[in-house]
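Working notes for the structure below.
Of the protein chains in this complex, one is absent; all others appear in place.
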């Protein structure tokens, strides 16, 4: 959860600055890779089977959330309005929007505003205030910043709007009071799944590098941290030899090539997400590092093509944004009908390799991969 | 050595260099209360530099400045004005985006309770303009004023704060006869109030007319320091350039051929500045245009050249029509233009002499679409030779040339077009006598190659020396034509009279 | 010669009225004109408005500041951190001092090293952004001081947001400094004709230094207001604001090359941009459509107010 993170992270500051991702040998104390555990922002979060909600709520799978036909009919009668206030924009957000839209259509709910804060917390606060003029009954949102979110969402909370969050909660808010629930991908599960894919990719043994998001962003940090933890704890034969951060997703190519310059024999690289992995893949391709496999998160056309072509990309892990969107809509509806809505809902995780691309796309984004990918796959 | 006492301002052994360029090499002279001192010297002699030292813009390298017998140290412009020194600079030095009133009080605003008292400033500005008899609205923005009025505002600004020493650096360069007389009237009045005035000009007549004493600078030293009574123009010029100069009318090389005009202007009108103007210029002829400030001379030339598209009218060159409003077409057909403001519209200061010269004709300098560097260098060098342009080489940046040589570079640019018709708008503003004479000979020689020349000038002397015919312009109309061949006399006096009565 | 009506001076007011009227009609059912929504707009634009007041000084002096966004973040973080150990007044002071230091550093390089402000602040924006990230190692800092949060952001006095009141205060202070003091005149003089300003005894370097410093200070105050509004600070605050701030100043009628401008125009310019953002969102446009519409409208507004005379 987001809580308590601040203090722990503050304590970890020195650890980070001491050894910022330098080329390192294995720890002599036998604690293999120990120094890598505290590099990524927000590393202090505890992992669980599923993560728990911000107030310790148990996670419920998305598949448990559904409405009866009767409930759909009831909702339709109410003629409600909804707003979607996202943090950013990408294929992932598109799928989430599409999922919510599909459900809202069934419920006869009108979508009155859609916005994207471009990761600016104050823009999100503004978007919330502005959309309140449209008097929505439901707000679906992905909060940019849990800290300022407390204040930012207060106009909607005060007006009694049913709020469903994706991914993050907001500090000081309680499910069932200020908001309905949080729907999220299984961040830790995704980290573990990625570690598993990496192990497959390198045949259980080898030297890998990590290119992580060097920005305080909970969801990504959780996934990255869990990946590192899993590799260090569960795969003793896989050695992490380099970690470098990035803050602009277009600027990872330089990071990758610097890493390869110093470690030309890397067997694999983990990158925080798909878009950030694109320049990495291109650098590997250009540098002739055919045997260095890339594992990353989220689906996206360019890297998936590389995977289909048997290139550097070995596997990807994704959550199910379409399903998350649908579930958020359903939870909002349930709450309006006065039903109990679980506080913390977690979507399934999809691991994709070249073998299950079409299925994975359909599960996660509810559509087929790009036509060029299908062509290569011969479908 | 001069005694420190009795001088409102005394300069003693002033030295100043810019990098390796030693401009002033020990200047000493003084000026008394109520005296008007003319400061002369060719372009680049260091007149402005010396005065800017006095005004606190530059710091002297060595030397002393005394005011009323006491040595003063002037480190910046604020120090100078605290000492009672005011200066009207040679270059435009108002804030164009501010009103006249705001400019007058810049950095010395009247305040009430710590804040600027606009009302009081405005009232004082109004009063000042009334006092000087100038019709300028203090609330008007400076950028909307004509150049002449801008100059008058600068003068009033310098006088606003009752200086004890006033420096006027070429104040008459952008004024016409009438305004110059107005200015001279101020000078007389200030003189009576005991203000010491230093007056810089390239016009010898003006110096003789209003100055009590003349100081001539040459090679960084004082070449002459003498009372003007009994001083002749010739003597001053000799002190300036070290030799005598012939100032007579330059005859055409061969008689003008009045059969077929090189330029024909037909019924050109633009806005209310140019009204239905028609005239011709013949090969070998220099036609002058005289008129008051604002009479539309510049606009007429711009209409012909294409910088302004006239509302009506046609322009023909050698009987072929020149499309209006397109300077590049004019250039292609053979019209070139030397503008009145060299710095603003004539040169690209940061470019080399060669680049400036060839600016309009790069397209002609190509071989297979690429610029033929060798030919460029040859042509530019030839032109430099022809005009006797003084420089370290054609690669030197134009901004480092003296004014006269910059003007030669602009001429070179116009000549390389190989014009049939040359339009000149006050081509010798701010240029010293020697360069002026050189440029006059140059203009004559261009005309003598069977080209037409149209010469706009505020200097009657120049028109007298050069023109075979003069058109008198007033309020956008040709009011009178004087032609030597028809027996009209073209002299300074006649021209001045014609302009005033037009 | 009859004087033409100089509509350019009033373009920002005309734009204001046009945008207001058009949205009032288009969005008559969507609460655009409601008191709450109008107050939203004023609250949301407060930070841009405040930073734009300082930017007006910089642009009027012929300079520009591209580091505004990063300074906003630094000052917000410094204030938030200071609030952990002290009361609101020293904390605000600390935030302002941070902004002052950043602005002063910009100004020092601009004035003393004499390189264009665009390039100086292009460089410092990267430096300051790096500092903002480092201060708290990317952590957000929540603010629990209720008085601070009330006074500098989240509060209302009667029906009026304190953020709007601050906008008014800064506008009035800015206006007085800009229009009524020798410093303001000197700024305009430096922007209008630097050489002439120097000849008039104005200390050009000093004026540039202070214009940049003021710009840093208003950016810092904007950061403090952000912190108050969001009850917390984060290194990303202000990241996307730089261009809005510059646009507000220019739409407000300040000449981009310096020498001319108004503070009130700047505030109206900022509100016009705020109304646009608000109205386009209420119209239900997608983010991409909003971006396109905003860009086009800004070009249009600038075209009307800044179209230059051809010089010949």
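Order of writing sets the labels: A, B and C. Residues in every chain begin at 1.
One rule holds in what follows: contacts are C-beta pairs under 8 Å (C-beta built on N, C-alpha and C of every residue); 3 or more make two chains touch, one makes a residue touch a chain.
Treat the numbers as computed from the prediction; the structure is a model and nothing was measured.
Engineer: Decide which residue listed in C:30, C:43, C:133 or C:175 touches the omitted chain of the complex.
Structural biologist: Checking the options C:30, C:43, C:133 or C:175, the one contacting the hidden chain is C:133.
Engineer: Of A:35, A:181 or A:244, which sits in contact with the chain we cannot see?
Structural biologist: Answering carefully, the residue with contact to the hidden chain is A:244.
Engineer: Using the touch definition from the top, which of C:140, C:188, C:212 or C:247 touches the missing chain?
Structural biologist: Spelled out, the listed residue whose C-beta touches the missing chain is C:247.
Engineer: Quick one: which of C:36, C:90 or C:295 touches the chain that's been left out?
Structural biologist: C:295
Engineer: List the subunit C residues touching the unshown chain?
Structural biologist: Per the touch rule, subunit C residues meeting the hidden chain are 109, 113-116, 118-120, 122-131, 133-134, 194-195, 198, 243, 246-247, 250, 256-257, 287-292, 294-296, 298-299, 302-303, 306-312.
Engineer: Using the touch rule from the top, list residues of subunit A that touch the missing partner.
Structural biologist: 16-17, 20-23, 89-91, 93-94, 214, 244-251, 253-255, 257-258, 261-262, 264, 275, 278-279, 281-283, 285-287, 300-302, 304-306, 309, 370-373, 375-376
Engineer: Residue by residue, what part of subunit B touches the chain that was omitted?
Structural biologist: 19-21, 52, 57-58, 307, 327-328, 330-331, 337, 339, 344-351, 355, 358-360, 362-363, 365-366, 369-371, 392, 413
By definition in this document, only the chains that are shown with their structure count from here on.
Engineer: In terms of CA centres, which chain lies closest to the overall middle?
Structural biologist: Centroid comparison flags C as closest.
Engineer: Suppose each chain is reduced to the average of its Cα coordinates; what separation in Å results between subunit A and subunit C?
Structural biologist: So the centroids are 35 Å from each other.
Engineer: How big is the gap, in whole Å, between where the Cα atoms of subunit B centre and where those of subunit C centre?
Structural biologist: Between these chains, centre-to-centre, one finds 44 Å.
Engineer: Mind pulling the residue numbers of subunit A that touch at least two other chains?
Structural biologist: In subunit A, no residue touches two or more other chains.
Engineer: Check each residue of subunit C and list the ones that touch at least two other chains.
Structural biologist: Counting only residues that touch two or more other chains, subunit C contributes none.
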